[in-house]
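Only one protein chain is missing from this complex, and each of the others stays in its spot.
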Amino acid sequence: MKRTFIVALVVLAVLLAVPLTMQAYGLRIGTTMLMYGVLAMSWNFIGGMAGYPSFASAAFFGLGAYAGAVAQKYGVPHYAAWALAGLVAALFAAALGFALLRLRGHYFAIASLVVAEALREIVNSATALTGGGMGLNLPLPQASSVEAQARFFYYAMLGVAALTFAASFLVRHSRLGFGLRCIQQNESAADMLGVNTTLYKVIAFVLSGAFVGVAGAIYASWVHYIEPPDVFDVLYSVKPIVMVLLGGAGTLFGPLLGAGVFLGLEELVWRNYLSVHTGVLGLLIVLLVVFLPKGMLALRKA
Amino acid sequence: MLTLQILANGLVLGGLYACIAAGFSLVWGVLNVINILHGSIIVLGGYLAFFGYTQLGIHPFFSLLVAAPLFFAFGYFLQSALINRMIAAPVLLTLSLTFGLDLMVQNGMLLAFTADFRKIILDPPLGVLALGPVVIPIDRLLAMALALGLTGLLYLVLSGSRIGRAIVAVRMDREASALMGVNVRRIYAVTFGLGALMAGVAGTLLAMIYPISPLAGTTYLGKAFVICVLGGLGSVPGAMVGGLALGVVESFGGLWLGPEHATTLSFLLLIAVLLVRPTGLLGRKGYE
Partner (left out) sequence: MSPLLELRGVTRQFGGLRALAAVDFSIAQGEVVGLIGPNGAGKTTLVNVITGVHPATAGTVRFAGEDVTRQQPWQAARRGIARTFQIVQPFPDMTVLENVAAAGVFAGSAPYGVRAEAAAMEHLGFVGLAERARQRAGSLTLAMRKRLELAKGLAMQPKLLLLDEVNAGLNPAEIEQALALIRAIAARGVTILIIEHLMKVVLNLCSRIVVLHHGELIASGDPQGIVRDPRVVQAYLGRRYAAH
């Protein structure tokens, strides 16, 4: 436990220091990395700890983005809007969780994937509220320099990432985390042992959605223009999974590690091989799944 | 009489959908693998037909004959070489594997064929058939007939031939089949090959009706999902019923809500069914 604290503090210190040394481009990468970190750590609750292959991340991200954007359209100040987005995503996850978490394996995966698609269509159609296919513009939180804005969003995303990490840590070392691990190992045995599986799964699902919702809202403010195919992109469901698989599912630092490595690879490929970047992502996934299914952290033990 | 026309449209569409879903359902039911690549194989079949027609003058109905063994071989070897390594892995990993492969194939198609939509325009056109108050384009009708015919053929293979019975046995109980002397790995490869065959052939037929582009596979995949949930896994009759049902639902949905919402409607249907019957609508409990 002590080692965890030390590592976490070091990482936090490094992350806090980044804005002091980096320009706008570095800050952009940093903010993206933190966002990926939030997505990956969040997915880890339901996919890594509980063992339910959720493809719902994009649904929560998009929902959060639009909740935050619409709130700001009606004059809600940005911090409150972001918090509201998290709340909306959490409530949605709770309702959805009760419905979907009865499904197992493939059925759950597909249903969660389909939810994002359905949500995208609904948002697309609700033109009066969301601007539909024409997208939605967001107000800029601070009318100051580009650098200052970049720093602002970096710290905002850092805040969410830190919260998500803290939540992961608390869950992992709690009764809830223990119960989730039992569920992942053998759900009916866990049920027979006294684990309230429905409640625990729903909590994990809510955790997997709440922070992602906030991240979505911050993203929306950051890019200040969103449209449905952008924020409900299925890749927002797939990439976190790849990141967690890369780093090590169910672990504490795995998702963060995976997010970092993934972003590094993505930047490398994007900048140099744009036309094949989805193909390379696909190749990465295939290699990962076949050769490194337990993630990089498992290599430690080898 | 609009109702009858819409119904007819739906059934014609449904026949094609049945063909799309049958192979997908079989692979899911027997191997417990969701083949995300299925949609892209359909598109590849479409491109085969398109280029066969525009470059070589081969009618799509004949490209079909080339597509079948080609895609069967592709599926067979892909499964033997790669997918079989992961066959016992958790859902997440097998799903990710086929997803990754699909990304690679889609990227490849984008590079090779560009994102432009291609459509086969038959020359001379086949015209329409008027059955009382209902009007059906002949090319669609023929495509549907071939699709249903092929699906029916698949069913006959499964129920009549030796290897077909083996496939059904593996679907029901893998271990028992192995104990009975069935070479399960070969059956997996054959089944996957059949799935790819059905997808490729469906693609050649669809290319006459719908425009194709590298990213179009996702839509067909979505429909295959819905049909599997409606019709049950690994069941060819189920895929037929599910396909026809979906075709009709989309047709009427398109009429009432507008064609752009057809896909959303089918997805909502999927979720609704899963909520009520977590293992799908018709009979057979598939793998989870």
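Just so it is clear, A and B label the chains in written order, and each chain counts residues from 1 on its own.
Here is the rule we go by: a residue touches a chain if its C-beta (ideal position, glycine included) is under 8 Å from a C-beta of that chain, and two chains touch if they have at least 3 such contacts.
Fair warning: this is a prediction, and the values are worked out from it, not measured in the lab.
> Can you list the shown chains that the hidden chain touches?
Hidden chain, whole complex, touched shown chains: A.
> Of A:F98, A:Y155 or A:F178, which residue touches the hidden chain?
A:F178
> Specify the residue from the set A:L193, A:L235, A:L268 or A:L287 that touches the hidden chain.
A:L193
> Considering the entire assembly, which residues of chain A contact the chain that has been omitted?
174-175, 178-179, 181-182, 185-186, 188-197
Rule of thumb we're sticking to: only the chains that are shown with their structure count from here on.
> Centroid from C-alpha atoms only, then distance chain A to chain B, rounded to Å. What do you get?
That gives a centre separation of 32 Å.
> Can you tell me which positions in chain A touch chain B when the two form their complex?
47, 51, 53, 99-100, 102-107, 109-111, 114-115, 117-118, 121-122, 125, 238, 241-242, 245, 275-286, 288-290, 293
> What does chain B use to touch chain A in their complex?
Residues in contact with chain A: 28, 32, 34, 82, 85-86, 89-93, 95-97, 99-108, 110-111, 222, 225, 229, 261, 263-264, 267-268, 270-271, 274-275, 278-280, 287-288.
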